[in-house]
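One structure coming up, written as structure tokens, with questions to follow.
Apart from one protein chain that is not included, each protein chain of the complex appears where it belongs.
On to chain A.
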Amino acid sequence: MALTKAELAEMLFEKHGINKQDAKTLVEDFFEEIRSVLEAGDQVKLSGFGNFELRTKSQRPGRNPKTGEDIPIKARRVVTFKPGQKFKSRVENAKPED
């Protein structure tokens, strides 16, 4: 089972006694603040964790793999995550579940 927002909210309730409603919205808002900053075109740097950065990709030729038809892939902006050194060193010897 993966870690989810529900489990993060449960941790805030248990560890800090934040009521369940606030714990749930605090976790939701934590991710919403990051989304809205990225949406506005700024990067997000969380020390000890990593940086969320934006990359602009220019248009490139693509193809419909089923029909073989040429379709250009439009210019777009994408999010990339660069894990910090501390995060990387803590997972390098992990054993993935399933």
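By our rule, contacts are C-beta pairs under 8 Å (C-beta built on N, C-alpha and C of every residue); 3 or more make two chains touch, one makes a residue touch a chain; residues count from 1.
Going forward, contacts and distances are computed from a predicted model.
Think of the chain that is not pictured: of "Integration host factor subunit beta", "NADH-quinone oxidoreductase subunit K", "ABC transporter permease" or "Potassium-transporting ATPase KdpC subunit", UniProt labels it "Integration host factor subunit beta".
Chain A meets the missing chain through residues 1-5, 7-8, 11-12, 15-16, 18, 22, 26-27, 29-31, 33-35, 37-39, 41-50, 52, 54, 76-81, 83, 86-88, 90-97.
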